[in-house]
Structure formats: structure tokens, C-alpha cells
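Of the protein chains in this complex, all but one are displayed in their positions.
What follows is chain A.
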Amino acid sequence: MNSIKRFFTDRESLAPALVTLFAGLFSLLAGIVLIFIVSKNPVQSVRNFLLAPFLRSYNFYYLLIVMVPITFTGLALCIVYQLRYMSLIVDASFYTGAVVATALGTLISLPSGVHPAVAMIAAGIVGGLIGLLPAILKIRWRANELVSSLMLNYVFYFLGSFVILYYLRDRSQTILSSLPFKKTFLLPRLVANTQLHVGFLIAAGFVVLVSIFLYRTRWGYEIRLTGANPRFAMYAGIPVTSVILYAHFISGFLGGVGGAVEMSGLYRAFIWQMNPSYAWDGVIVAMLARRNPKFVPLSALFFAYLRVGADFMSRRGDVAFEFITLLQGLIILILASDRIVNYFRERQLRKQLLKNSRRESR
């Protein structure tokens, strides 16, 4: 509660908060304008877009389900962004995590409860190791981490779909699908007769864990300090290289676990025909949360709301779902612009000065 109060009274954080709000509203507005341009029945489409979660209870639960993967990728990217790194490797971690979980979910037998947990940990470790790669390339060979991570994302995507196709495929199915998961692998439902699964609680748990980790432990402090000023951190005796490495491992770990949770919670077999690329959603979630894990649920909720709205609208009308990706890009553009942040900050400062000078003249 205290932090919420501080959030709204702290002058320093109010300007970015306003920008965040502005980016959110602007993207909604841009979405509505776009719908009016292309839709034959714009009013209906806008209604479906904005009110989807409240029109059908199915949509409401769907909103909560969508929050799960983007919370994981959002948390993962919060850690990377705390370091001021740009690596997007969490996409590969997430996808490969899902593949690893599929392998463990179909091939081995374990008691229920233990089975998904083992799969998540294994997926997390694999995801973490993948997450290390761009960091190593950057530290050892100064290769730009964004470029190398995007390349690696392609490599791991093809590798993953290779494993599914050649080792785990259910040949009795006509469409591409892995063998069905063992019953013990599936996570229990949270609410009967909906798809809402225990993964939602796991994601919530990780939000708390990562918040504590980043803001209440030594390791988290080292990450934040290294990100804020690597040279200072080095002179302060922080082992910068290993900080960067474990931060990337943890980030990848979160991605891998996210992939595993998605598999065991939502599906009965691996049926992704292409990479869902939740990492891009994670970019927005982390940016809207301003790298602070504690705000991730809020921004994940907002983004899931956009996604569900776009999905519902596209299924009931003539507007393509991809328009969500368009909005995504617009939000990042706004959030990335220093000038826009500064505009709000300056305006605030001017008001403050004006108030002060009036007080003085009185």
C-alpha cells in the first residue's frame, strides 16, 4: 500500500508513470482508429475489442490464461533490462523450454505433481543455459547481444521443431502434433470447467520471488548496480562478469519455466505450428512495468486485455488479429522516446516552478 502511495506522490516516478499511461491510452486510441478505417462494422468491432473480457465469461478466463506466459517473459526481460542489456534470447528459452517439457511430459513417467515440477525445472535449466549464450558472446567477443540473440532465436526455433518432428511427433495425427502428454504431467485446473490452470498461481509466485530477488537480496542489488553503472560496480568490487552471467541464466530460467508451464497447463500435446513469440509481449510488459517486477502483473493484465480483445474481435469480424502486433510496436516506440518522457517531466517541472514563484511573490 505504501509503495502504491509513493508511486503516485513521488515526483520522480510520476512522469514515467504518465508516459506509461499515455502509451496505453494512445495504443487503444490508435487501435480504435485503425478499426474504423478497415472494418465494415466498426462499432461492433470496437465494442468486441474493448469489452471482450466482460462480454463472455470464457473471455475473462482467457484473459487470465494469456497473462501467464507474458508474465514469465516479462519477468525475464525485467532482469535483462535491469542490466541495460537488450538480449531477446528469452524467446528461444521459452520455446525450447516448451520442447523440453514436451519431451519429459511424453516420454517419462512420474507421479502427478512431481512430473510437471521436474519438467519445469529441467526446462528452466535448459532455458537458462540458452539465456547465457548472447551474454557470453557479448562478454567474450563483444558481439551485439540483440543481433546474436535474434539469430539464435531462429536457430533454436528450427532445432526445437526438428526435435518435435523427428522424435516426439504423433504420426497418427494429420496435423503437426506431438505425442499426447501423460495424465500425470497436466497441471490441475484452478476453476472447474474453464481452462484456468494452476500455472496462474505459479506465475504469481514467480512475480513475488523475482521482486524479492531484485530488490531485497544482495544478488539483485548487484544486478541493478551493474546495470546502472558497470564501471562503478567494478570499482566497488562487484564481480561484474559473473553478475551478468547469472542474471542471464535466471532470465532464461524464467523463460524456460514459462514454456513448461504453458505446455502442462494449457495443452494436451505440443501443437504450436509456429513460434508464439511471447518474448515480444514480454518486451512491452517489462517496459510498461519499467523493469520493476512488481508492476509486471499490472502491465501483463493490460497487454493480455489488448490481446484478448483483438482475438475476440478478429474471430467475430473482419479485422485481422495481427493488428495487435502493430499496436505493440507503437507502444514500444512511445515508451522508448526520451523526448516524450521529458515532455511530461518538463511540464511537471514548469508547473512546480510556477507554483513556487507564485508563492514567493505573494
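To be clear about the criterion, a contact is a pair of C-beta atoms (placed from the backbone, for glycine too) under 8 Å apart; a residue touches a chain by one contact, two chains touch by 3 or more; residues count from 1.
In this section, contacts and distances are computed from a predicted model.
A.B. asks: Pick, from "Cation acetate symporter", "Cytochrome bd-I ubiquinol oxidase subunit 1 apoprotein", "Activator of 2-hydroxyglutaryl-CoA dehydratase" or "ABC transporter permease", the protein name that UniProt gives for the chain of this complex that is not shown.
C.D. replies: Cross-referencing UniProt, the chain left out corresponds to "ABC transporter permease".
A.B. asks: Of the residues A:Phe94, A:Phe200, A:Phe295 or A:Phe323, I need the one that contacts the missing chain.
C.D. replies: Residue touching the chain left out of view: A:Phe323.
A.B. asks: Using the document's definition of touch, tell me which of A:Tyr62, A:Tyr246, A:Tyr267 or A:Trp280 contacts the absent chain.
C.D. replies: Only one listed residue reaches the unshown chain, and that is A:Trp280.
A.B. asks: Just to verify: which one of A:Ile32, A:Met86, A:Val198 or A:Leu301 makes contact with the chain not shown?
C.D. replies: Spelled out, the listed residue whose C-beta touches the missing chain is A:Met86.
A.B. asks: In terms of residues, what is the contact footprint of the unshown chain on chain A?
C.D. replies: Where chain A meets the chain not shown: residues 34, 38, 86, 137, 140-144, 146-148, 150-152, 154-155, 157-159, 161-162, 165-166, 280, 283, 318-320, 322-333, 336-340, 342.
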